[in-house]
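Sharing a structure below in structure tokens format, with a few things to ask.
The other protein chains are all here in position, but one chain of the complex has been omitted.
For clarity, chains are labelled A and B in written order, and residue numbers in each chain start from 1.
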Amino acid sequence: MKKQRITLAALAAFSLVLAACSSTGASNDTTSSSQSVETSSSSVASSSETQGSTDSGTSSAATGFTGDPLKIGFLDTMTGANGNVGQLNLQGAQIAVDQWNAQGGVLGRKIELVVKDEELSPEKTVQHMREFASDKINLITGFTSSSDVLAAKPLAEQNNQLIVTAGATDTSLTTTQHSKNVYEVAANVHMMNVAAAHLAGTDWKDAKVWDGVAYDYLTGHDAWDEFGTLLKTENPSAKTGKSAFVPFTATQNTPFINSLLAGNPSPASSALYYFMYGGGAVQFAKQALPLDLFSQYKYVVGFAGGEEFSSALGAEGPHTYFIHDYFYQAYDNPVNQAFIDAWKKLPPTQGLKLAGPHEWTEEGYTAMLAYLNAIKTAGSTDTDAVRSALSTISFESPMGTVKFDPSNILAAPVTMWQCKGDASAEIGYSCFGSESVGPEVTLAK
Amino acid sequence: MHAVLPKRRGGEARAVGLAGPLIVIVIAIVVIPSIASGATMFLMEQVLIQILFATSTNFLFGRSHMPSFGQAAFFGTGAYTVALWYSYIPVAALLVLAMAFSAVCSAVIAAVSIRTRGIIFANVTLALGQGMYLLAVKTSWVGGENGLPGISAGSLSMHGIWYLTGGVVVAAIAVCWVIYHSPFGITLQALREDPIRLEFLGVRVARYRLAAFTLAGAGAGLAGGLFAYTSGIVTPGTMYWTQSGYPILMILVGGMGFFWGPVVGAVFVTLLLNELSGHPGWDLIILGLVLIGVLLFAPRGLLGLVKSGWQRFAGSAERRDPVPEGIAP
Partner (left out) sequence: MLGSIFAGVGDGFLLFLIASGLTLIFGVMRILNFSHGGYFMLGGYFVYQAVASGSPASLPLPLFVVAVLGGALLVGAVGIATERLIFRKIYQLSDIASLLGTFGLLLVIEGVAEVIWGVNPMSVPFPTLLGKSIVIGGVRVGTYSIVLVGVGIVVAVGLWVLLRKTPFGERARAVAEDRYVCELAGVNTALVSTAVFALGTVLAGLGGALATPLIALTPDVATAFIIEAFAIVIVGGLGSISGALIAAIGFGVADSLAITYYPPLSGVIFFILMFVVLLVRPQGLVNNARGLA
């Protein structure tokens, strides 16, 4: 018994030391993030209660809202392996809400987010969509996972709710699975592919052979096949070479790396299509670095999650061209500036070293801006009125003036930017050289 | 032990053992739609489905001790069966088909894996489920990682699906109860305790194991079929190995030595998971502590606690039930 108490005490002391280490160590990546997690977790926890903005009270007293608060549903994956994406989406949505509340809200009403965690599971999505319906919440945003959008769609149609997805990127959402109740803010896989192929025919014209790496899942295979088809028209002199599909659960990537190297890529005329994200993308890169895989390619082209990737790899990070919806340096307009300024006031994100807002933050922000502008134009929060406003209005976003395409996807530019490891930078990497490909290109095909 | 009870009692007492708890469930099924919101009803549907999933999995744990860590594969098989054919086959027939198809799949798998025992069996079944998951995410005719959405149960409304789920689960539980207390079920239990002696007695042990595994697979498939109808979408995530862990957790928490243990466990665990939603990290910590706590301090589960509490209260001279075989070394 006594022994056990001693071990308990030792364990407690040990965990204290650990906690102290983690908060004082790694400069800016852990300390305050625990705070941000707590904020959001408490907000997710308070099931049907509404969650005020972070500066609730002060602004409402100052501006004097009229009418009941307007509740907007925020349903995203907040926990588990992809919880970081949902947390960043929420960060962006909250910035937009705080900015508008400081200006008197919308239609004189204070805006409140009702945050729910869908745990990357379709059944949780269904449950929370029904909960929104019984709580009379008809405007919903969030959504990282495309399958969760597909799970929510029939309920939105049945209960006359709207969904503006922040992070979902599956092409089917606005094509074969199109719904008049679902709007999509993030650039989808098709748009990213068109932009990549477009750049392969312009900036990267000297790349004659394109090798590919993707997760071994349906979207990975489809994306690589589509890119190959688009490449034929955009750059007829280029062709696709080796491809490697890495299972989600793989811990060993060397054999895949060897099979790419076996194709003898040339540093002068080869390019690598790198369709991975999250931990798997980082792990593949870690195992590829000592084998000099990346230096065998003139261009390494990655997709969503560029800063997540660069932040994890730090100074070792290869020179990578990323393609997704937003990069903070690429746009010079007042909305983007206000967004960046607001982001800079936030505590740093746990485990992520950033010099500017992440694209996932921007997606949450722009999705919320779409709603708020549409409500303002419609003069109502009624589903049909907001829907017709969403389909017709143009609004100012960090990427300039944008509007939704008839297929309900945001006709916004796709951004290409570059990052590479940089030991002299405080965050271990630096990003530069951005360029955008407009919707007239990405949505034409 | 526990299974001796029905032998001692007469048929009437047995019927009460089934009817009592079942009436509580039926009352809940009738009352809930009038007092609960759509979201709560959906959550309760998931509770019902997990009750069926855990109860059928208990044929492998409480009864015959074949610790399968791959039952989610059969749950997923049933769910995908419905997702693929919901627009061609009426609900009742498709649920039967989902059950039958999962039963066939599990019989095939069982023929291979019952050669192994204990933790090796656990790992073989775990590997199987994981393999199915990895295949599903890249297979286009099951929709890859996004799964198959838009499943509808014909003309059934939200309430229709509720009563369908409730009715099927109640009927299935009744059937499970009958099997559990039948000579077949009792033999399964004996099989767990002393397979070698049973083999000497002329019992074809392998056949019993095969039958138990098939039965559990059929139950998982039926639960999966109901899941597809309630949630309207099936994704490969339903087959991920952690999903196989939940019914086991439920059986342990409720009490694996009791027929109603998995039922109590399914209610408790599903509602606990719902409460833990949205707390990054802490959800895992609390779930893990509950699992450890039950194993160490309440090895006979919640029902075991209730029973020993009742015995103490009633001052029963009866010897306390020993820890069931599945837990004790």
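Structure notes:
Going forward, a contact is a pair of C-beta atoms (placed from the backbone, for glycine too) under 8 Å apart; a residue touches a chain by one contact, two chains touch by 3 or more.
Just so you know, these numbers come straight off a predicted model, no measurement behind them.
Shown chains touched by the undisplayed chain in the intact complex: A, B. In the complete assembly, the contact with the undisplayed chain comes from B:Leu126, out of B:Ile29, B:Leu48, B:Leu126 or B:Ala211.
Across B:Val16, B:Val30 or B:Leu295, the single residue that touches the chain missing here is B:Leu295. Interface note for the absent chain: among A:Glu226, A:Glu308 or A:Glu435, the touching residue is A:Glu308.
Within the complete assembly, residues 3-4, 7-8, 10-11, 14, 18-19, 21-22, 25-27, 29-30, 33-34, 37, 80-84, 216, 244-252, 254-256, 258-259, 261-262, 278-283, 286-287, 289-292, 308, 311-316, 349-352, 423-424, 428 of chain A touch the chain that is not shown. Listed by residue number, the positions of chain B touching the unshown chain are 65, 67, 112, 115-116, 118-120, 122-124, 126-128, 130-131, 134-135, 241, 245, 248-249, 252, 280-292, 295-296, 299, 325-329.
The rule we apply is simple: only the chains that are shown with their structure count from here on.
Averaged Cα coordinates give chain A a centre that lies 37 Å from the centre of chain B.
Residues 37, 41, 43-45, 78-80, 83, 115-117, 119-124, 126-128, 130-131, 133-134, 146-147, 150-151, 153-155, 170, 172, 177, 216-222, 245, 247-249 of chain A are the ones that touch chain B when the two sit in their complex. Those residues of chain B that touch chain A in the complex are listed here as 37-39, 41-43, 46, 130, 134, 137-140, 143-147, 149-150, 152, 227, 230-235, 237, 277-283.
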